[in-house]
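Once you've had a glance at the structure underneath, I'll fire off some questions.
Apart from one protein chain that is not included, each protein chain of the complex appears where it belongs.
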Amino acid sequence: MNIAVASGKGGTGKTTVSVNLARMLGSKVQLLDCDVEEPNAHLFFQAEPKEKMEVTIPVPQVDEGLCDGCGECAKFCRYHAIVSFGTTPLIFPEMCHGCGGCTMVCPKKAIREMDKRIGMVETSQTGHITLIQGRLDVGVAMAPPLIRAVKGCLQEGGTAILDAPPGTSCPVIATLRNTDFVILVTEPTPFGLNDLQLAVDMVREIGIPFGVVVNRFGVGDNRVHQFCSEQQINVLLEIPDDRRIAETYSRGELIVDSLPEYRQLFKGLLDRTINR
Amino acid sequence: MRELVIISGKGGTGKTSITASFAILANRPVVADCDVDAADLHLILSPAIKSRYAFQAGYEAGIREKECIACGACMAHCRFDAVRVTITDAGKKICFIDPIACEGCGVCVRVCPEHVIDFSERLCGEWMVSDTRCGPLVHARLGVAAENSGKLVSTVRQEARRIAKDDNHPLVIVDGPPGIGCPVIASITGSSTVLVITEPTVSGEHDLERVLSLTRHFQIPATVCVNKWDINPEMTVRIEDKARQAGARIVGRIRYDRSITKAQMIKKAVVETDAPCVEDIKNVWMQLGF
Partner (left out) sequence: MKIAFTTSGSELTAPLDQRFGRAFKFLVYDLEKDTFEVIDNKQNLDAAQGAGIQSAGTVARSGADALVSGHCGPKAFRVLLAAGIKVFYSDVPTVSEALDAYRQGKLIESGTADVEGHWE
């Protein structure tokens, strides 16, 4: 069973839920950090990566001997990854989506595709948790292919928790696709509700069953709960608004380790999701 | 006319709540919400929308169902698995494009032997000009799977600047996007001052360094404020030291205060209440010197 943890905006406690859930699970689990631009699940586990794998995408390379500078490739490229000013075109692999269009339209067959590194997938082990994290190389804007590579490590028939990037854009959708269940983390505030509504629209559009975790419960009002009950969405867990939780997070510690009284709470979330 | 841009790197640091407070404290500002991924400023400023504009960026392919012969050429060439096959109610086999998976590259349009694939600009959302109790607000809303972009940020910011110039507003306040990518760059270039709101956490510390390297590159005066500083005082000191070394000016600290959320509940900026952190925020505003 693969469960994704997502939220409409950053800073709602997505990573907190992912790492504590993984820790509470008694059996083997894969924890996938798909927030490849700012991976931070590793900050909660001190294990060194034992495996590293490079991830590449195909990007164009121009054979200067064959190119006559016609500029067709630059004209075709919608991502502005190629620029031409009468000479051999200049290529910006970091802008390339790897669609293959330039290779296709080049009348001189002067473009070949080469593998270009976009980041790494790192695997580390802490107890029963296998942490697999994608780390996008600095200066690269293409997150989805790396997220797909991270997801390529998923073991058939195993249990996995996927920590998604914040928001509702392409990298989030790449993370959520083909998962079995989505946990949406939010706060009981007007901002939280607004961003939750966007996230709910997104998950419904992809068509995956989901439920909601309300973090910092008690800080706001019941509008998030009201919305969930109107929309027939399950509220899976309420994490109380406890200053000690914020302090624990700020030090990079797990709630279920530092504040044992919260173990039961995360156990309940397990029962309502993975152990369902 | 001067322009203050507020950014944070990481999300959830209180940036929008603090921006709303500045909007109230400032004298006749124009406010621009460029944090369109999680556009929340309108929840506090309660805008009355005056005008709306469609926002288009990138392209999307669409197959004309009636003319499609389901040859599969588009499917064979699409690298994004965006082409699907279905049977219509009339029993005809056709290909169609999944708009969420389509990245708008145009390869299918080129390979279609029947020329039945349209390629149109993608409607990503809308941007709006509104009236609020503290002045004009320019803001935007994105659809699912649409991404914030330098183009959208530039559009919102330009409109805010135009209004400020035309109606003699002395200040534009910009709620900037998260992260350090293209939208952030589009939000800070050419501004008078950038304020980075951070928090004393491991991730807050990490993101601040990246954000400050950006402001340095664009030679924009950077200021830093640690929100919820008393959650971890040692880390606050460390972050402030690092920020100073990176050439930023520290403009005060804001304490951990649940009243910020309470104010949000009643659609108020926290400075419109008598919460304890109000003096902190007023102090930061003074230090900024606008």
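Order of writing sets the chain letters: A and B. Residues in each chain are counted from 1.
The definition used in the following text is that contacts are C-beta pairs under 8 Å (C-beta built on N, C-alpha and C of every residue); 3 or more make two chains touch, one makes a residue touch a chain.
Computed from a predicted structure; not experimentally measured.
The undisplayed chain touches these shown chains across the complete complex, A, B.
Among A:L32, A:A74 or A:L236, the one in contact with the hidden chain is A:A74. Interface note for the absent chain: among A:G86, A:P107, A:G207 or A:P260, the touching residue is A:G86.
Touching residues on subunit B toward the chain that is not drawn are 57-58, 147, 149-152, 154, 180-182, 184-186, 189-190, 210, 213-214, 217-219. Summarising the interface, subunit A meets the missing chain with residues 74, 79-81, 83-86, 90, 92, 94-95, 138-139, 141.
Note that only the chains that are shown with their structure count from here on.
Residues of subunit A that touch subunit B in their complex: 8-12, 37-38, 40, 43, 76, 78-79, 97-101, 104-105, 141, 166-170, 173, 187, 189-191, 194-195, 198, 201-202, 205-206, 216, 219-221, 241, 243, 246-247, 249-252. Contact residues of subunit B toward subunit A in the complex are 10-13, 16, 37-38, 40, 43-44, 58-59, 77, 79-80, 100, 103-107, 110-111, 142, 144-148, 178-179, 181-182, 199-203, 206-207, 228, 231-232, 235, 256, 258, 261, 264-265, 267.
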